[in-house]
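All protein chains of the complex are present and in place, except for one that has been dropped.
The block that comes next holds chain A.
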Amino acid sequence: MSDVLAVAEHRRGDLRDVSFELLTAGRQLADATGGDLHVAVVSGDTESFADDLNREGVDAIHTVSEGEEFNHDVYTQAVEALHAELDPEILVMPNSVNGLDYAPAVANRLDLPLVTDAVDFDYDGGLTVTREMYGSKVETTVDVAGDQQAVTIRGAEWPAAEGVGDADIAEFDVDIDADAGSTVTGFEEVGGGDVDISEADFIVSIGRGIEEEDNLPLIEDLVEATGATLASSRPIVDNGWLPKNRQVGQSGKVVTPDVYLAIGISGAVQHVAGMKGADTIIAVNTDPNAPIFDIADYGIVGDLFEVVPELIEQFE
């Protein structure tokens, strides 16, 4: 009972990046526990997913061919059954929207302590998980009791596993009760609208720091003067000040402009996931400790209501 079981994630026919990061995280744990790394892939084209997941360090891949897309009832039952069969020490799942839709149910059924959103682990006979609290202002280490644990990992914290492995690939038969009470009926792309911010070369993006909707025209003047494309972090869209197709981040669009000018954006991890691929990142924020400065190339620690009018003047 010192193996590690990692559960891959896919959507609309493609494995998601976090699946390959799970392999790295899972291998790290398996090396520490001295066990094997097992990987589960549930639903969809499991055969081709298994081929793709067969990377260096993976010992076994278990496929569950039931259903096409993610369904939490299928995942919960499949992972529960596989866990009972393999009896691993640590179960690793993605801290994604879908991960959070089945991991807590699996942990509850198996009576496993659950730690979510891990950014690192340490294993020394027992599991210690590093995670953040208070909107990334502090990091904590958490000792997890018990002989077996469940952990979800944050995306982009571990590098993706590479290379070609020689894992045993086998179908795992589970008797799934398909008569559960939830049914996925489809998907919808959000936003629409006339502008595709993922195509923009220069993005001016705003966050909570602009305080109120009445301050939006100031930013629009800057956008006008510089020929930029306007985008925002989540709270601006939640408030209804800009449409959903302007949102940059994990649940919005991923953008890769030449320059990303973040105004009044603190840089929460969910936002950073959508813009860290920009060539040059510039931040304007009053809080010198704001996480956005950790990834910025240039910064102004100052009041946007003083800086932005001066900036507009530079281009008029």
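Everything that follows uses one rule, which is that a contact is a pair of C-beta atoms (placed from the backbone, for glycine too) under 8 Å apart; a residue touches a chain by one contact, two chains touch by 3 or more; residues count from 1.
Please note the rule applied: contacts and distances are computed from a predicted model.
Student: Tell me the UniProt name of the left-out chain, picking from "Ammonium transporter", "Electron transfer flavoprotein subunit beta/FixA family protein", "Nitrogen regulatory protein P-II" or "Pyruvate ferredoxin oxidoreductase, delta subunit".
Tutor: Matching "Ammonium transporter", "Electron transfer flavoprotein subunit beta/FixA family protein", "Nitrogen regulatory protein P-II" or "Pyruvate ferredoxin oxidoreductase, delta subunit" to the record, the invisible chain is "Electron transfer flavoprotein subunit beta/FixA family protein".
Student: Thinking of the whole complex, not just what is shown, which of A:F49, A:F121, A:W158 or A:F293 touches the missing chain?
Tutor: With A:F49, A:F121, A:W158 or A:F293 as choices, the missing chain is touched by A:F293.
Student: Using the document's definition of touch, tell me which of A:G34, A:G135 or A:P217 contacts the absent chain.
Tutor: Of these options, the touching residue for the absent chain is A:G135.
Student: Which residue among A:V39, A:A78, A:V115 or A:I176 touches the omitted chain?
Tutor: Only one of A:V39, A:A78, A:V115 or A:I176 touches the chain omitted from view, namely A:V115.
Student: Residues of chain A in contact with the chain that isn't shown?
Tutor: Against the left-out chain, chain A lists 11, 70, 72, 76, 95-98, 100-105, 107-109, 111, 113-117, 128, 131-146, 180-191, 201-202, 226-228, 234-235, 237-240, 244-245, 247, 250-254, 257-259, 261, 279-280, 282-284, 287, 289, 293-294, 296-303, 306-311, 313-315.
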